[in-house]
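For this depiction, one protein chain was excluded, whereas all remaining protein chains were kept in their positions.
Now for subunit A:
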Amino acid sequence: MDVSGVLEAHKQKFKSVSVEGKVIPVEYDLGLLAAYDQNPVDEAALKKNKDEYLQSLCRDNAQLLFNEIFQLQTISDDNGVMAMLPVPTTLLPREKPLPKPKPETRWEKFAKAKGIGKRKKDRMVYGDASGEYKPRWGYKAINDDGTKDWIIEVPAGSNPMEDQYEARRDAKKERIDKNEKRHRRNLDEAAVATKMDQKAVDKGDRPDMDNVRGMKRKELESQILISKGSTASAGKFDNAIKGDLKPKGIKRQFAPTVADFSKEKAGNMSILDRVVGKNGEDLVNVRKAIKATKSRR
């Protein structure tokens, strides 16, 4: 049985999905759902009937774009039929620079050097005494470092009058404080490291974690020196403090009062030559200097 006639008749009822008249094939960036039609615009039609022409042009391109999109691989989920999009080909600028690598903490550095990996601990642990599973930490935890024991044996060799509960509490507090201190130290070091990174970011340098303490010290010293010079006398009449910082790198030399005269003359002449001599033209704008002196008069 020949059904081609029936199919043709059925097709006739609908408008076509194909688009003709594109000399240059339309390019697509399906990742952004975009179509780039490089065919020149029909100027006469644009002038004559702008909106209608634009709409028909756009419809044709939309048809082409949808033909491409509907041919993509699809999956069905709760939101209906989804088309899997390829990676966009048109590059768009980022909003912020790429994230910097986080500075390592001391422990992370140590663990890396020793090859220690992370180990997952179970949330619930078996308690021998109670015979049931209890959380490792938090509310109703298995073991609050023994501070909840109703009786504690006095260790051999210790003062029998000492409160063992208090001793345990103190020990725990000490451990917490120590950890807190280390946490703070890590934060400080990370701050310095990222600051360094900011400077060296153009070069692509990584933060030098080994020298963080040195960096921090240097920064503090320079700040102290600045603050010292910020009195009315620029620090000249401040009382000297023992072991105080002295500015480095500033050295004053005084020429001896009795010495070879020719050396002194040569030195002075070289300065004079640089300012007003033949080589001095770059240093002093003579015309401007003359003008300035004249106007002062």
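The working rule: a contact is a pair of C-beta atoms (placed from the backbone, for glycine too) under 8 Å apart; a residue touches a chain by one contact, two chains touch by 3 or more; residues count from 1.
Operating definition for what follows: contacts and distances are computed from a predicted model.
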Among "Fanconi anemia group G protein isoform X1", "E2 ubiquitin-conjugating enzyme", "Ribosome production factor 2 homolog" or "Ribosomal RNA-processing protein 42", the UniProt name of the subunit that does not appear here: "Ribosome production factor 2 homolog"
Which residue of A:84, A:113 or A:161 touches the chain not shown here: A:84
Residue among A:99, A:157 or A:256 that touches the chain left out of view: A:99
Residue of A:41, A:124, A:152 or A:171 touching the missing chain in the full complex: A:41
Those residues of subunit A which, in the complete complex, touch the missing chain: 10-11, 13-17, 31-41, 43, 46, 50-51, 54-55, 57-59, 61-63, 65-67, 69-71, 74-75, 79-85, 87-88, 90-100
